[in-house]
Structure formats: C-alpha cells, structure tokens
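The structure appears right after this line, and notes come after that.
A protein chain is absent from this complex, but the other protein chains hold their places.
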Amino acid sequence: MYFLELAINGGLAGLMYSLVAMGIVLIYKSSSVPNLAQGALTMLGAYVVLAFAGSLGAPMWLAVPLAMATMFFLGIGIERVTLRRLAGRPIIMILMMTLGLDIFLRAATMTAWGGSGRPLRIGISDDPLFLGPLLLNRAYVVGAVVALVLFVAFVVFFRTRRGVVLRAISDDYVASWSVGISVERGVALSWALSSVTATIAGVLFGSIQSVDQSLALLLLKGITVAVLGGMDSLGGAILAGLLLGMLESVASGYLDPLLGGGTRDLVVAAMLILTIMIRPHGLFGRHDIERI
Amino acid sequence: MLYRQAGIFHTSYAADRALFPIPFERRAVFLLLLLALSAPWTLSSLALTSYVLPWLIWTAAVLGLNLILGWAGQFHFGYAAIMGIGAYASVHAARHGVPWEIAVVTGGLMATLVGVVFAFAALRVKGLYLALSTLAMQFVMDWVISHVPAISGGVSATLQAPPLRLLGQAITSEAGTYYVALAWCLLVTTFMLNLRRTALGRALVAVREKDYAAAVIGVPSFRFKLVAFAVSSFIGGVSGAILIFGFYHAVTPEQFAVNVSIELLAMVIVGGLGSIIGSYFGTAFILLLPGQINALIATLARLAGADLGVETLAHIPHMLYGALIIVVLLIEPMGLGKLYGNVRNYLMVWPFGYARK
Partner (left out) sequence: MRESDLNGGIASSGGAASAAASHALSVNNVEVIYDRVALAVKGISLEVPVGGMVALLGANGAGKSTTLKAISGLLAAERGQVTRGDIRFFGREINSLAPQARVRLGICQVLEGRRVFEHLTPDENLVAASALGSRQDLVRNRERVYTYFPRLYERRSAAAGFLSGGEQQMLAIGRALMTQPRLLMLDEPSLGLAPYLVAEIFGIVRQVNRQEGLSVLLVEQNAIAALEVVTTSYLMENGRIVMHDTAEAMKRNPDIQEFYLGGARGKNFHDIKHYSRRKRWLS
C-alpha cells in the first residue's frame, strides 16, 4: 500500500516535472539549443504572477494570464537578444550563454524581490484527495491534470498550420528558408511558448512549495526528464516525467531512512547518468546524437 | 611599433620554435616574472592574499579545465568535484602524517583516478550528453562527499587543513604561500604553453576538430580523450589541494559544489576557449570584477543618498557575474584572449596596418 501511494503521488509529481521538460523540449526541437535557463524562467514566471497579484492587486485569474503574456514577450526578447547572435557557434558557447542567463535571471529576481519565500495561492484547498485507501496530494493531481491538458493542447497545435511550420523548421532550416518560412519567427515563437509553459509550471510548483529561489533548481529534474524522454519528443517528456517521478518517490521513500535523507537528488542524478550511458537519445528521441 | 617582426630571422629550428620568438614578448614576459617575484614587497598585504593569491590558484585550475575543454574539446561540467576530490584526499593524507608534497600529489592522483574511471563510461557520448553526465557526476560527488562522514567528517563539517610544509618546514607567511601558488601556476602555464609544440597537443587538437577523422589518420581518439581527462584531473586535484592549504585552510563540501563548476566554466569561456593568457584574464574578470563593481555601486549609492538594502546588495555581484558572461559572449564569443590577440595583431604591424589583410 505504501508503495502504491508513493508511486502514484510520485507519478503525479513527475507529470509536473514534465511541464518543465516540455519547455526544454520545445526549444530544443526548433533551435537545437538545450535551454539551461528553463529553471530560472520557471522561477521568474512565478514571481511575475506574484507581482501582478500582489503589487498591482489583480485577482489570480487575471494575474496568471497577464504573467503568461509578459513571459511570452520576454521569451521572444531573450531569444532575439542573446541566442540569435550565437546561431551556428559551437554548442559550448550556447550552453554557456543559457547558463549565464540562468545566473543572471536568478540573481536579478533575488535582487528585485528579495530572498524570502512567498506563498502563492491559486485556490487549491489543502485537503487531500482519497482514491480508495490511498492518500493523494490534491495540488499534485491538479498539476498533473494541467500538464496533460497542456500536452494535448500542444499536440493539437502542432497539427495546425503554424504548428506544421514549426515542425518543418525543426526538420530542416535551409529547406524552410527556401519555401519562404521565416525561421527566425518560428524559433522566436517556440521560445515564447516555452516561457509560457515555464510560467505555468512556476505557478503550480510555487503554490506547492512557495515562491523562492529553489524553484530554479527544477532545472535538473526538468533536464533529466527531457533527456530520458528524448530531447525532441513532447510525448517522451510526459512519459519520462511519469517514470522519473515514480522512481524518485519510491526510491527515496525506501532509501531515505537507510541513507539519511537527500536521496531524491541522488536518484535523479543517477537516472540521468544511466540514461546517457544506456540510451543517450532517450525513449523517444529521434535525432542522432552526432551528425557526421 | 612595439612588436616589430622586422629584422627577426631565425637561423635554427630551435629559435623558430621558441615559445616567445619575438624579443619584445620575451622581455615583457621576463618583466612580468620579475613583477610576480617581487609582489610580496610591492603589493599590500590585502591585495596579495585576497586578490593575487586566489587569482593564481584559480588560474591554474582554469588552465586545467581549458586543457579538456578548449584543447581537447570535451565538455566537463563537474570540474569542481574533481578539485574537491583532490582537496579532500590531500587534506586527509596530510592529517595522517604524510609529507605535504606527497599529500598534494596523492590528492592529484586520487582526482585523476576518479576522473578517468568516470571518463571511461562518460566518453561514450559527446556534446550535450557528455556535459550532462559530467554535471550529474558533480551532483553525485556532492552527495557522496556530504553524506559519507569518513570523507567529509560529517554533514556540514569543516575539515581543518594542516599547515603547508615544504621539505618539513611549515610555511605560514603570506609570501611563502604566495610563492608556492606562483610556482604551481607557472608550472601549469609552462606545460600549457608547450602543449602547442608537442605531439600530445597536436593530437588533442585533432581529436577536438573531428575525432573520427583523427582516428582515421592514426590518432587513437578515445585514448587521447582519456589522457586529456587524466591530465586535467591531476591539475585540478592539485589546484584544489593548494587552494585549501594556501587560501581557505579548511575544507567544506560547499567549496566545490555545482555553482563552483559553473564559475570555472564561466572563467574559461570568458577568457577564451583554449587561450592561455585568456585564462588569466577570464579568472581575474569573474573572480574580482563583480566584487569591485559591487563596491563601486555601494559607494555610488551612498553618495547619491539612496539606501540599497543589504539583501539587494548581496545579490548584485551574482547579477553582474551573469551579465558579464552574457555580455562577453555577445561581444566576442571567443573571449578576452581573442580580444587581446586582436590588439596584439594590430600592434604587430602598426602603423602599416594596410599591409596585413
């Protein structure tokens, strides 16, 4: 019973990790950039919601969409200013740029809003849900549902004209140029969508663990899920999130008492190493790891 | 005007392959050495111990990371963990009575061992995946060091380092520690400078450019990648040891955590991948500049009468550090070393710049 409860709650939390992973996958699919600033964007999104709700006094149902819109344009801005100049450069510089962004955004957020954690209430009650004899965290259930809904929304989007154009861009830049597709706009759009996803993730996680610096640490979980699922597969991100969440929860549930705590991060890191050793392109990744 | 190459005709291969073939540069390097040796008398105590000493030690570590990242082209996001292993191993060895020099070398060898064992597995992949696996290794090392009391002396424990001893003599003066750090830094720099004209250096560059092409012409790329990992891990381990013995005097797990790895990477990138003088510049930039600008901002704020809270001020250096990385990458992706190279090339032919394309 304990095992099942751990597994289900872990799976639900894992689906929330998929939210962060989906943001990473969106950017990687279209521009081959592994966005290591995704954690910082998640955190920033939560803070922007707080800014709208707190200082500007907007009710939550208005603050969240406003924040999403702001982050949409911020994503476009970040791509235009920082990443576009480095297009075609060795990947180490691009990685470093995203790391620099991560550091800068985290510190800027701390400077602007201070380091103490703030609560973010979005109206989910604290009462647990009961599935038979199992105790489920209501916030996790809401988060998981949102993640699945977003996933379905993306699948639908990628069948529309704009979505097909984005998929074409991720297949072949030059061929896209040759038929008049604006690759620059497509990449900017994917960054914008990724920032919006990050905001949603930030809101959900912020409501659970309060909005502070630790939200940015979701990057490690997000990138592990993304690698496990395949860096360019949204469906893989969902499935991998489920798997990783369950694994992390169950393993730390049994190992924590033995090893004295902190095994969650260890499990995630070990999972990352194992994935890269055994199957680097993840469960559903389709691009080669190296193009000769 | 300054670098004039006119009139320099080498008459032997040795002269042609010298490290500094241009007399001006030879004299400049000699002058720098003199300055470095006389630093304990010319610089204030604060400058020596808080700025120049850590700068030299971190530069040595950054040169080691540059070896694997800039010369061999392999990603390493876990260099701080390697330094930490070297530090902890040498401190434990010294506490158990091993002579200091041997303790430091033990630290280096321990770091090499762990680095190579990990590299065996990690080098199956490349690029982003190698970066992620080294990052994961960093996390695992963090966890192991803080959760295994035998290594760390307990969770959040601080392990006191015994004093530095050369040939049995304890060296506790500032000048003494400074000279030890200077010696190590010069050793590593000389090694890296010579790399250009050795077979090892050429092999590493070949592996960096296209490893399968290198394998095709007879350079065993996997073996050389391992060699690069081993050598840079040794340098990192010894640098970590010297950092503890000479600067911190005590070792805690936080000193070699993930953010330190990222900081080292920033130093390499800002300085310029593969550039030796760039390593010096990059380290100085990242290590010293945020603090200086922060002090400047605080002074300006005080003058302007505005009151920036302590908390705000605490995060500004970090913000500057991130902004520095972004700005340098935008202006010159090849780093400060390239900027220096541009200036040098310009001065080489000034005022006849039109002669060189």
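Just so it is clear, A and B label the chains in written order, and each chain counts residues from 1 on its own.
Note that in this section contacts are C-beta pairs under 8 Å (C-beta built on N, C-alpha and C of every residue); 3 or more make two chains touch, one makes a residue touch a chain.
Model, not experiment: these values are computed from the prediction.
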Partner chains on view for the chain not depicted: A
Selected residue (touches chain absent from view) among A:74, A:99 or A:165: A:165
Which residue of A:181, A:208, A:259 or A:277 touches the chain not shown here: A:181
Hidden partner chain, residues of subunit A it touches: 161, 164-165, 167-168, 171-182, 286
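Here, only the chains that are shown with their structure count from here on.
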Euclidean distance of C-alpha centroids - subunit A vs subunit B, Å: 33
For the subunit B and subunit A complex, residues of the former touching the latter: 69, 75, 121-122, 124-129, 131-133, 135-137, 139-140, 143, 146-147, 212, 262, 265-266, 269, 273, 311-312, 315-316, 318-319, 321-326, 329-330, 333
Subunit A to subunit B touching residues, read off their complex: 34, 81-82, 85-86, 89, 91-93, 95-97, 99-108, 110-111, 114-115, 220, 223, 227, 231, 259-260, 262, 265-266, 268-270, 272-273, 276-277, 280, 289-290, 292
